[in-house]
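The structure appears below as structure tokens.
Every protein chain except one is present and positioned as in the full complex.
Labels for the chains are A and B, by order of writing; each one numbers its residues from 1.
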Amino acid sequence: MPLAPATKRNLVTSALVAPAAAWLFVFLVLPFIAILVFAFGERAPEGGYQAAFTFAQFANLGSRAAAFRNTMMIAPVGAFLCLIVAYPVAYFLAVKASPKYRLVLVSLVVVPFWTSLLVRTYAWMYILGSRGLPNLLDMVGISDVRMLNTPGAVLLGIVYGYLPLMIMPIYVSLEKLDLRLLEASADLGAKPLSTFFGITLPLSLPGVMTGTALVTILLLGEYLIPQLLGGGKVFFIGNALVDLFLQSRNWPFGSAIAVTLVAVVVLVLLVAMRIAWRFAGTRQVDLV
Amino acid sequence: MRALVSAVYLFLYAPIALVVLFSFNAGRNASEFTGFSTQWYGKALSNGFLTDALINSLIIAFTSATLAAVFGTMAALGMERLSPRARAVFDGLFAAAIVVPGVVIGIATLVALVEVFAFINPVLASLWPGERPPKIGLGYGSIIAAHGLFSMALVTMIVKARISSLGRDIVEASGDLYATPLTTFRQIVLPQILPSILAGFLLAFTFSFDDFIVAFFVAGSKTTLPMYVFASIRRGVTPEINAIATLVLVASLVMIVVARVLMRERKAKTAATE
């Protein structure tokens, strides 16, 4: 007996979304429920988790205030520095670069992604360590400069690691820019600066917003860069989290921090979207 | 402006140049260049742990990206047909899969799976007829699943964006001409969304291949390449690591060039037929 068209349509739809739905449920919803439950539990005497119902873990969040504060400060500052470095590059690629080389230059921005970030960050450990730049400075008479394991080193690592992620969205939005607008503006007697602030910058804002939001959100969960370039001292919330699972074995408190971190991320995302809407007027802006 | 842009490129490539340079170091120390040698390439490729880690990473990246590409595309197509409310639920979950930090995904997956295994393994043991019941644990499966989550959301996002810009009239026309839905999909829809599926696959592969933090938690006794590199940083990096990183870089550059050439040929062909 042939199926009714509506039934058949529903069956096809279900079949299409079922694998994704199952995956999302088992590996996103379920784990999140697990840490939510754990966050109300207690640390077992030898470490790990034991069932309980207590708000003690959330009450203890204050003891990681410094890590939250560091993260909430360094993430936006890092994203902003990224933006400052990325914008001229994106602008050059989209507007100034000769079309002949544009594709090559754009590819060159992405290529670093194919060398492990860990290996590249290790290279920075060498460059910033005594045998690297400080050694060169020593030759010109500036001795005992310390660069590695400082907040500056962590910021540098952040700008380095996330720069391509910032350049790409800005480049894409600038590329869509109608160059005739810039010509018209110049023909009408506008100075280059006012053309930039009056036309280029506003039109590239969606890319700027996307890049900044993307980098900030990814930075909130950063672990490796502060671990390798901060010497275990410049502490992100991601590091505090790993520590709770891999050293103090306090799964419930770790879960509470993880839940809080997710809440912070969602909050930042909402704020970013709100700002994006305001800047873009009534236009819809895709964040991804 | 040109000088500034050059400086940024220098900034991006100086560490990579250093990595490549030290891969040809004669000494065993990755922080003191003592002479030129290619010995570390041979050593890296005959180091079973390093090659195992590389193979693990390739298997995991390929599997998770493939599953993500297939299921993500299916989801993107299926979501079109859902009620607005169901679609909003999916949108929210996919967005969550993208923005929840990797460290949280890793930890949450670990916590959940440890509990699930603690429940399942005794049950399995009691049902098992033989002497030694199988024990499920962390490994390939858990890394692929955790990577696939993010990757699938990525693919869905990208493919959906493409679908929404797709012209509907041609699909309708195809139906009007009595093409079966499957034929319409294969001949009209798929060719148009294929580039975005491929882009999603590539991004997913790259993400999985370079991920450390998620695998760090859910890998069990398996080691991926980034985990091996991290462990090496702790026990002292030898130029073996630089050699492998250089090989991976060269391989990806070759793939980019090949892809470019293929695309150019295809473009030339389509231009010729038009």
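Keep in mind that, in the parts below, a residue touches a chain if its C-beta (ideal position, glycine included) is under 8 Å from a C-beta of that chain, and two chains touch if they have at least 3 such contacts.
Please note the rule applied: contacts and distances are computed from a predicted model.
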The hidden chain: which UniProt name fits, "Nitric oxide reductase subunit B", "Sulfide dehydrogenase (Flavocytochrome c), flavoprotein subunit", "Potassium transporter Trk" or "RNA polymerase, sigma subunit, ECF family"? "Potassium transporter Trk"
Across B:45, B:199 or B:256, the one contacting the chain not displayed is B:45
Who touches the missing chain here, B:138, B:157 or B:249? B:138
Take the complete complex as the reference. Which residues in chain A touch the chain that isn't displayed? 43, 45-48, 63-64, 66-67, 129-131, 146, 148-149, 231-233, 235, 239-240, 243-250
The missing chain sits against chain B at residues 27-29, 31, 37-39, 41-43, 45-49, 51-52, 110, 114, 117, 137-139, 220-223, 231, 234-236
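Methods note: only the chains that are shown with their structure count from here on.
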I'd like to verify one number: the distance from the centre of chain A to the centre of chain B, where each centre is the average of its C-alpha atoms, in whole angstrom. 18
Can you name the residues of chain B that touch chain A in the complex? 1-2, 4-5, 8-9, 11-16, 18-19, 30-32, 70-72, 74-75, 77-79, 81-82, 90, 93-94, 96-105, 107-113, 115, 145-146, 148-149, 152, 156-157, 161, 206, 210, 212-213, 217, 225-226, 229-230, 233, 237, 241-242, 245, 248-249, 252-253, 256
Okay, in this complex, where on chain A does chain B touch? 9, 12-17, 19-21, 23-24, 26-35, 38, 49, 85, 88-89, 92, 96, 107-109, 111-120, 122-127, 129, 131, 160, 163-164, 217-218, 220-221, 223-224, 228, 238, 241-242, 245, 251, 254-255, 258, 261-262, 265-266, 269, 286, 288
